[in-house]
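Single-structure report; data block below.
Removed from the display is one protein chain of the complex; every other protein chain stays in position.
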Amino acid sequence: MIDVLYFAWVRERIGEPRERIETEARTVAELVEELRGRELRYQLAFEDLSALRCALDQELADFDAPLDGVREVAFFPPMTGG
Amino acid sequence: MIDVLYFAWVRERIGEPRERIETEARTVAELVEELRGRELRYQLAFEDLSALRCALDQELADFDAPLDGVREVAFFPPMTGG
Amino acid sequence: MGRVRVQSEDFDPATELAGFGAEGDVGAIVTFSGIVRGTGGLSRMEIEHYPGMTQSAIEKIVAEAERRWALDDCLVIHRHGEMVPGERIMMVATASRHRQDAFAAAEFLMDYLKSRAPFWKKEFGPDGAAWVAAKDSDEAALTRWSASEG
Partner (left out) sequence: MGRVRVQSEDFDPATELAGFGAEGDVGAIVTFSGIVRGTGGLSRMEIEHYPGMTQSAIEKIVAEAERRWALDDCLVIHRHGEMVPGERIMMVATASRHRQDAFAAAEFLMDYLKSRAPFWKKEFGPDGAAWVAAKDSDEAALTRWSASEG
């Protein structure tokens, strides 16, 4: 079980800010692939990976990063702070 | 007649902040040469021109600048504001 | 050493900066304030953030600035939630012996806060709401810090 968090327009497309997911995915990319296969809203949210960023346990990570031991995955668009 | 002003250690070496001088000098460099010939304190103040700056009528100028129509010449070390 | 605060409430820079840098032999203090602009009839802005990550992400950016430059003090305050044009979004302050370090560290912090701290801005204007897109120029601004600087 893993917590998956969504922010900004990713959150809006998915329709909720977080969910718990049972997955066998070994990397972030595999998790994305799995989510895309679920419903249209996931397809829309994960349409263009180059427009997305992710964090594993609150640390920025790449999409090929392994999910071993990770408790929280977050997906969001490029940040616009400051 | 021209007003000559001195600042910082130039002022301290000359011993006064300003004086009026009757001169035929055509450039700042000629004025410096004339002053150097006057007394030891001028020699000491104008020993090393590379350590000095000058302004003509409140505008930074070069030592070869002409004195035509200039009313106020100022001599000082490199500035240390900020 | 640097202090980081993430909050929804407004803040008063003068209050926050009272005593700032007073403990070192500080010669230079630089501050940056980000303000909500009213461009294009913007009526308000909402800033979303990632509560579990924001504080620690900014603290890491501050630690990196402190590693690169001789800072005597450092402060970052960043708001989230709803704001209207003219309101203060955030503030960065750096204190150092020398002006170059204070300036460089403040610019470094701003460049990284723009693109590496988990905030997302949504603007509400006459044409509705839209998420602010990240600018290529903000991403490009980071490259100058990856070379020999600091």
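Each chain carries a letter (A, B and C) given by its place in the written order, and its residues are counted from 1.
Operating definition for what follows: a contact is a pair of C-beta atoms (placed from the backbone, for glycine too) under 8 Å apart; a residue touches a chain by one contact, two chains touch by 3 or more.
From a predicted model like this one, the values you see are computed outputs, not experimental measurements.
Note on the chain not shown: across the whole complex it touches B, C. Contact with the omitted chain, checked across C:Gly27, C:Gly52 or C:Gly125, is made by C:Gly27.
Even with one chain removed from view, subunit C keeps its contact list with that chain: residues 13-14, 17, 21-22, 25-39, 86, 97, 99-100, 102-103, 106-107, 110, 141. One chain is missing from the display, and on subunit B it is touched by residues 5, 7-9, 11, 55, 58-60, 72, 74, 76-82.
What we mean here is this: only the chains that are shown with their structure count from here on.
Using the mean of the Cα atoms as each chain's centre, the chain most removed from subunit C is B. When C-beta pairs in contact are tallied for every pair of chains, the largest tally goes to A-C. The mean-CA centres of subunit B and subunit C are about 48 angstrom from one another, to the nearest whole unit. Subunit A and subunit B, compared by their mean Cα positions, are separated by 71 Å. Inter-chain spacing, taken between the CA centroids of subunit A and subunit C, is 26 Å.
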